[in-house]
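The other protein chains are all here in position, but one chain of the complex has been omitted.
Letters A and B mark the chains as written, and numbering starts fresh at 1 in each.
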Amino acid sequence: MATIELRDVEKIFGDNHAVKPMNLTIKDGEFICLLGPSGCGKTTTLRMISGLEAVTSGTILLDGRNVTWRHPSDRDIAFVFQLYALYPHMTVRDNISFPLRAEGMKREEIDIRIGEVVDILRIHHLLKYKPGKLSGGDQQRVALARALVRRPSAFLMDEPLGALDAELRETMRAEIKALHHAQNATTVYVTHDQIEAMALSDRIVVMSAAEVQQVGTPAEVYYEPANLFVARFIGSPGMNLIDGQLDGDLIRFPGNDSTMAVPAHFRVPLLAALDKGDDVVVGFRPEAAAISDDSTMAGEVYAVDMHGGYKLLHVNLGTATDPVIVHLRADRLASHPMGSSLRFTADPAMLRFFDPKTGRAISPSETAPVQTQPVEVTA
Amino acid sequence: MSDFYETGPSKPVTESIRVDKVSPRSRRIHSLRAIVVIALAIFLLIPIFIMAMTAFKTRSDVVSSPPKTVFEPTLEGFVFLFTERAIITPGRITKLQEAAESGDLGLFDRIALKSGQEITGPSDYVTRLKNSLIIAGVSTLLSVILGFFAAYAFSRFNVPGKDDLMFFILSTRMLPAVVVTIPLFLMYRQLGLHDTHIGMILLYTVFNLSLAVWLLKGFIDEIPTEYEEAALVDGYTRMQAIRKIVLPQAMTGIAATAVFCLIFAWNEYAFALMLTSNTARTAPPSIATMLGRGGIEWSAIAAGSLGFLIPVVIVVFLLRDYLLRGVTFGAVRK
Partner (left out) sequence: MSSVELKNISKSFRYVQALEDVSFMVRDREFFVLLGPTGAGKTTTLRIIAALLKQDSGTVLFDDEVVDAMTPADRDVAFVFQQYSLYPTMSVYDNLAFPLRSPLRKTPEDEIKAKVTHVAEILRISHLLDRKTARLSGGEMQRVSIGRAIVREPRIFLMDEPLSNLDAKLRESLRVELQHMQKTQGNTTLFVTHDQIEALTMADRIGVLNEGHLVQVGTPEDIYDRPATTFVAQLVGTPRINLVPGGRDNGTFFIKDSLMHLPAPEGRSLPDNVLVGIRPEDIFIDPAGQFSGTILLTEPLGVETIVHIKSGEQMLLSLAPGITQLRRGVDVTFNILLDRLHYFDQTGKRLA
């Protein structure tokens, strides 16, 4: 197994930066997701690691060995594509054994290897079929088997679940995670779906506009987003982000009577980062809000979503023509008809603040209370 | 653009980037390619160039060997093309010469005089060209209109036996055309369509229709049905939806189809030769038959062919953008 290191890796297409200089060290056995909207450079990054795309400048190290200019087949990595890329004229068995035959491996050895991966992925019964006969999920399992069978030092996956329907995606997501636990192979996984990235990763690399926005564990990017982009992108819906103005120990919201007290551990940092009357963006997750009648935050219910296990209330803090919507997670039995007014608070420990000029998060002072939600360290 | 970032090109892009922004190497490749294209164009245009030259040569220059590239241009060919002439009787020659000297003789008459001929009246070239224009133009129009509606129906409606019908339409082109000339000739004579404009228009329309239906069906298939359905629920009739929604989007295909049909009808020779004699005779057989009249008038034939080329060149030039997209249809999406 392998570590992967990117040093100042950059890619330019014509006049456009597809990936701005990027540094990243992926540990042995780690599951890393490159996450971002389409066009953020995540796939290009993956293709540079694989060698399918040449870097414009920078160095790529695999286990400390410089592979920047090595051919993809010399890098000892396996690539899983979004559209399976199975050879339609070969049976599943031939598809899986294809990379081994390319190496000139002996028949018996090939049979043993196939036996192993087929066990792991439970696809015994599919070996004699051609890919065209298989369902989407089974095709993706075969594609995974073909990647596994080579025992590569790293896996690169490019949206492997992107072509599957929602239900199957959920199942396959869990299967990929279980597979990773079983194999513990270094994996770089590209996706635009933040739920997938959260569910699978040890660490997430959030990218946007050809740049890395944040690198962190799922808990870090969820609870401590580095900037407005990450705050908005992670979570469904994303973090509530409201434009406010700092006024002493209070945040005021223009065009609305609501106020919010600045938590103690943010008082000093906010004053240091901003002047009085300065604009600040207040952020909190939908589940950090609680509906209570004696609160200082008020708005009108704009829409109510039933989600089965819970409800999402969309509350308008602005006006009818210029709505400012915040999303609150509420009990499934909560009854707040559209148009009714509503008061709510946000858990001070869950409040985040951003500088609207730079978009960056403002860090709390040292005396910050401990995280309410403990961070999981995946084994 | 975002797709470009997502996947990126697997090879360095040379085509799609402006020349002034690419590396010296690819700029060199670009100019090399331009040279090749120009050379090829010159090579392919040589016959046309020779034809144009021949049209302005005298009879003796045409047949001189080796061929002359430098010569004194003359309109003799055009005079022979547009007029009927007679050998001047000795009695008239002095009279004509006098008239020429006093300036009473027109340009064409003077040129004819030089070769010892007198113009007796206009030739039928203009009439033939007019016939060609009428027959090719109307048949193209008919093919495209009928083809469009047929293609629309095949594309949008559940026509019973659709695949068989489409194949049948295609199959009409599988037989070599000459095979049916004699039956057609007999039929046309019986029906009184022989040597009529309407007969030729019908014939070419029938021939072109199969091509038009197949081509246009491909183009219409590419236009999503949702557009028309949206118009239908928005309160328009099917015909209005076709006019306002489908037609503007199918223009590329229609133009390409029209050019194909026009070129066929314009150039067609064999049927025109068999089925017309005088009133409806088109230009191709008439240019060819100039051969037999008082020696081979090469310069007249060249001049006639030149005139014959011009309408098609104009149409193709006007529709060049559509055509380019049209001939690459399928490969390039709008």
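Here are a few things to note about the model shown:
We take it that a contact is a pair of C-beta atoms (placed from the backbone, for glycine too) under 8 Å apart; a residue touches a chain by one contact, two chains touch by 3 or more.
Keep in mind it's a predicted model, so treat the numbers as computed, not measured.
If you put the hidden chain back, the residue from B:L133, B:L165 or B:L232 that touches it is B:L232. When the whole complex is considered, the residue among A:G235, A:P263, A:G283 or A:P364 that touches the unshown chain is A:G235.
Note on the undisplayed chain: of the listed residues A:F31, A:Y222, A:F266 or A:F284, the one touching it is A:Y222. Mapped onto chain A, the interface with the missing chain covers residues 37-38, 165-167, 170, 173-174, 177-178, 181, 192-195, 198-200, 218-219, 222-223, 232-238, 285-287, 302-310, 312, 314, 321, 325, 329, 338, 372-376, 378-379. By the touch rule set out above, chain B reaches the unshown chain at residues 224, 226-227, 229-237, 240, 244-245, 248-249.
Heads up, the rule we're going with is that only the chains that are shown with their structure count from here on.
For the pair chain A and chain B, the distance between mean C-alpha positions equals 60 Å.
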